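A single protein chain has been omitted; all remaining protein chains appear in their positions.
Chains: A and B, in written order; residue numbering restarts at 1 for each.
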Amino acid sequence: MSLGAYVAVSAALFAIGIVTIVTRRNILYVLMGIEMVLNAANINFVAFGRHYGGLPGGGGGLEGKMFAIFTIILAAAEAAVALAIVLNVFQAFNSVKPSEADQLRE
Amino acid sequence: MSLWYLPGLPLLGALACGLLYLFSLPRRSGGAHGHAEHAHGSGATDHGHADGHGDDHGHGAHAVAPGASNPLFGIFAIGPIACALALAIAFTTRLIGLADGQRVIESAPWHWFDAGSYQIVVSLLLDPLSSTLVLVITGVGSLIFLYALGYMAHDEGRVKFFAYLNLFVAAMLTLVLSSNLLGLFVGWEGVGLCSYLLIGFWHRKGWPAEAGQKAFVVNRIGDACFVLGSFLLLRLFGTLDLSDIGAAVVSVRERPGAAFELALAALLLFGGCCGKSAQFPLFTWLPDAMAGPTPVSALIHAATMVTAGVYLVARLAPLFAASPAVLNVIGVVGALTALIGASTGLVQRDIKRVLAYSTVSQLGYMFIALGCGAFTAAVFHLVTHAFFKALLFLGAGSVIHGMHEEQDMHRMGGLRGPMPRTFVTFLCGAAALSGLPLLSGFFSKDEILAHAWAHGGIGVLTWLIGLAAAAMTAFYTWRMVALTFFGNARYDERAHPAHESPFTMTLPLMVLAVLAVLGGLLGLPPVITHALHVPHVLGDWLAPVFAPALALLHPGGPPPHLSAPIEWALLGLGALVALLFAHAGFHAYANGPELDGRLSAARPAATGFLGEAWKVDASYVRRVVQPIQRLAHLIATACDLGAIDGAVNGAGTLFTRVARASRAWVDGSLKSYSLWVGAGAALLALWWMFV
Partner (left out) sequence: MSNYLQSLPSIAPEIAMTVLLCAVLVVDLLLKGRDSRKVGYLTLGGLGVVAWLLLGQWGELGSAGAAKRVFGMIDIDRFSTFFKLFTVGSLAAVVLFVLLDRRERRHGIGEYYLLLLGAGLGIFFMVSTSNLLLLMLGLELLSLASYSLAGFHKGDKRSAEAAMKYVVFGGLSAGVMLYGISLLYGITGTIDLTEMASGPHSLAAQFSSGPVPVAVAIVLVLAGFAYKVSVVPFHFWTPDVYEGAPTPVTSFLAVASKAAGFAALLRFVGKLFLVDGADGAVQQYGARIGALLAILSALTMTLGNLAALRQSSMKRMLAYSSIAHAGYVLMGMATMESSGWNAAMFYLAAYYLMNLGAFGFVLYFESVTGSDDIASLKGLGAKALWVTVPMVVFLVSLTGLPPTVGFTGKYMLFVAGVDNGLLWLSLVMALNSVVSLFYYFRIVKALFLAEPAERSMPGQSALAGSIFVLAVLTVLFGLYIAPLQAWCDASVESLRLGAG
């Protein structure tokens, strides 16, 4: 497959992720949207890494691949912290809908 | 040792006294601090009204005066200036050890900050001129500090008082030591601030606070001129370094059109001097400044701060020498001030006001000297005046102290009996002030008059006015002596017997009396130095400092000395006038103040005119203050209330409305926030690509 195809998939995933974050009312879906955005970046990294791996002076594309691996770790850590916080919110508000946690506002 | 210690030590003293005062203030209940419950915190209010009068000030005094019972207080109060005096002597000795013409000690520069291409670097510089001033400030200052310890012994705010006094010395030393006009200005404003604080020290009485405000406001006029002059100098020279300015004056004057700006800058700076050194038309604050405690009058309003203007002109002598027209203005203003001050002193009843107008007039003499290019003579008179006027003020303070806060000479009389030490020392000061032969004031005043005569042209006019003022000076001085110390006691001797002041107060008087008598040796007139083969000590010391200015003033070499006969004649004339009018003044009032009553009855208009210092103040009120008040009222109602307040309040309301309207968009929900973020990023990207 050409590089363009990968980038197109990643862009679509990015857009879907953003729309999910904006439209969904349930915090768990919002977190999934964030995961999608992160993974969109991941697709890019891997695809570009493969692309530059074939070019002279591209460093074997190692930077992109390493970045992808670290991003996976980041996503995992972020999900862990986020879920812990969601648990805390659930205990406090008895809900996982952001719209119902609205003590802090103008 | 760095020069920074000189202003640094008094600054530390000020901080120490200030902290001591703050920490020993009585605490209010429920104070903010964890350790608010100080041991004597609650006791302070109980003993607050204990009458601590009499000579004991040990017991109960600490409850009245916060911090004064602390054994460190004495060290904090006097220690710094004593150390500064020792340092000043050490530095001056080092200066003497240097070769003639290279007598400069400069401190490490302090980079304050960089404003673009202009760097502000402040450093301190000790040369013969500033060393003279530093010695006067720390020397006379030390004596006055010692005196103040006795004078303020019963005042509850004396720790605060010494904090201010130390701060003043620090600022004054900064003023005279700065190598840079900006640093000088810091000191200039610092002494102004301390002057304001100390004039209004007894602000609970009401009028001292007003006097302080008057001093502050009148000085603002002068300071505005000072700042404008500095800006002009910065534009002309590209630097505010004093020696650089002095060195570049000649080359700058060559530039087309620069001569006028140079003169304007000099004139503006002199405007600043008029404020600080109480010259016509800005002298009106100084007599009112006597509302402050007497040591303040002696230190700030006679010996040091008011001479800052003289110092500034002397320091920038090349600048002024480059504009002879400005020098003439200075001379005329000085003569006018000397005349107004001396004539007003003739009819005052308040002993401190006599001395205040006398100070105004003596400062006028110094400006007469500067006006005819006799910079050394001006500094000489500055030094001797610091001696004898400080002595007279302190003596007056001692009298006031012994008379239980009485300042009206009509209610004094015969004090030579109960106050012998004050009497003798006061006589020395009076003799020096009136220019009786062979005392310090005689030599310095006659040097000024001789220079004025030799200057020719407008100088002769100033000489004539100066001589007239000298006559009046002798008259009012001995009138003061007669009214205070001779004749019958005109107060209730049994109810409030006058008493001699404690030793801490009379010791400084004695030292100053010696200086006032012998100070003339610093600058004997040329005829005597030639005859006895002794040097003009001060003149030789200061010669390298003023050489460039004098070269600028007299491009064809120094002017010839007066011939010996003329000089003898001038000296003799001065002595004769002084003796004659001193005699007249003394005998007219030796038996009491009846002459005052007869004069005011015979010539009410004239005495009223003189009594109110030629009605300058009254005309300010009518011509300046009242119109400004009317204008201000107009502005306040029309512009401020209507336009500005309207705009501000309108803006406030507008912002509130905007904020309220935007609340709907900021509803605290994640959804709307995310939308904003997405839209923001998209807009930014679009702007980047297409705009």
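As a convention for this text, a contact is a pair of C-beta atoms (placed from the backbone, for glycine too) under 8 Å apart; a residue touches a chain by one contact, two chains touch by 3 or more.
Here the structure is a predicted model, which means the values were calculated and not measured.
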May I ask which residue of B:I96, B:A247, B:C639 or B:A679 touches the chain that does not appear here?
-> B:A679
So which bits of chain A touch the chain we can't see?
-> 7, 10, 14, 17-18, 21, 27, 30-31, 34, 37-38, 40-42, 44-45, 47-48, 51-52, 55, 57-59, 63-64, 66-67, 70-71, 74, 77-78, 81-82, 84-86, 88-89, 91-93, 98, 101-106
In the full complex, chain B touches the hidden chain through residues 28, 30-36, 111-116, 651-652, 655-656, 658-660, 662, 666, 668, 670, 672-674, 676-677, 679-681, 684-685, 687-689
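In this section, only the chains that are shown with their structure count from here on.
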Touching chain B in the complex: which residues of chain A?
-> 18, 21-23, 25, 30, 98-99, 102, 104-106
Contacting residues of chain B [partner chain A, same complex] | 663, 666-671, 674-675, 678
